[in-house]
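Presenting subunit A:
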Amino acid sequence: MAAMFSQNPLMNGPNYSFNDAPRTAAPEGARQHRFDPYTDNGGSTLAIAGADFTIMAGDTRLTSGYSINSRYHPKLFKIGGTTADQKDATIVLSVVGFAADGEALKERLDAICKMYRYRHGKPMSVKACAQRLSTILYQKRFFPYYVYAILGGLDEEGKGAVYSYDPVGSYEREQCRAGGAAASLIMPFLDNQVNFKNQYEPGSGVGHALQERERKPLTRSEGEVLVKDAFDGAVERHIEVGDGLQMMVITKDGIEEVLLPLKKD
Partner candidate 1 sequence: MTSIGTGYDLANSIFSPDGRNFQVEYAMKAVENGSTSIGIRCKDGIVLAAEKVITSKLLKQGANKRIATVDRHLGIVYSGMIPDGRHFVDRARDEARGWRDNYKTPISTKDLAGRMGGYMQAYTLYQSVRPFGITAIIGGYDSELDTPVEGEVGSGPSVGAGGKVEGKKHGGPFLYMVEPSGLYWGYYGAATGKGRQAAKAELEKLDLSSDGESSLTLEQAVKEAARIIYVAHDDNKDKEFELEMTWISGADGPTKGRHQEVPEALRKEAEKYAERMTAKDIEEEEETKEGGDKMEE
Partner candidate 2 sequence: MDHRPQAWGRPRDDVYGAYDHSYLQNSGPKQATQAPIVTGTSVIAMKYKDGVVMAADNLASYGSLARFPDVKRLRVFLDSSVVGFSGDVSDMQFLDRHLTDLSIDEAYEDPSCTAAPNGKGHLNAANLHKYLQKLLYKRRNDFDPLWNQLLIAGFDGHSKPYLASVDLRGTSFTSPSLATGFGSALAQPIMRRYAETEEDAAKLTREQAVEVIKECMKVLYYRDARSLDRYSIAVVTKDGVELKEDEQLEKQSWAFAERIKGYGTQTV
């Protein structure tokens, strides 16, 4: 399962989900199953929490190895609406990694949200949903959903909320998060552009005199531009990302969805 956690960019360059390292025989004594239940279907996701909105995004390419299986396979799913078309949903789940697990995870979470609504007569809060998602993932600790999930919505105060997960259920609320194949390409960019890491006031001095640039929450339009830029960059440098950019913006008025083109090469 080495490939599963190969999020380390130092290890193998631009972080393909498969590595191009020279082939070596399996180590002596290592036992392997003949059937590998996992595969990596590539792709990348990203989420940014704003003051009163959350932007979720993902590319729409689905790969296996060097083959593009599909140019339109969404990674973003509305969760917990009353109907199958999720018209009144307020939560979005993005999944990237092994697509079949992602699909199963989505359906399970959605079914749980629907049962919650049936039993309690009200929709689940993002916070509750986030905790439940963690439990779902951890319950399969020893045969994990190979999925990097990000859950987005608005919290009780109406603020943007983004929760990110590892495949076995560790989770955290964050300002922004990139997941999947190009996470290592996008995350530093977000650190710089969303959290203003390594940005200083020009001319404020050197050394300790340097002043950090004041942190301001992004506006929605700034966020949207940032997302598109992030993916344009990722597409350029990662073969498993491309084709289309699916973006969902969650506000108090509901969820808006847009589909933008990305390079198809």
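Keep this in mind: a contact is a pair of C-beta atoms (placed from the backbone, for glycine too) under 8 Å apart; a residue touches a chain by one contact, two chains touch by 3 or more; residues count from 1.
Regarding selection, all candidates are chains of the complex that A comes from, given by their letters.
None of these values were measured; they are calculated from a predicted model.
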Candidates 1 or 2 all belong to the complex; subunit A touches number 2
Subunit A residues touching candidate 2 in their complex are 2-3, 18-20, 23-26, 31-39, 41, 62, 64-67, 69-73, 98-100, 103-104, 143
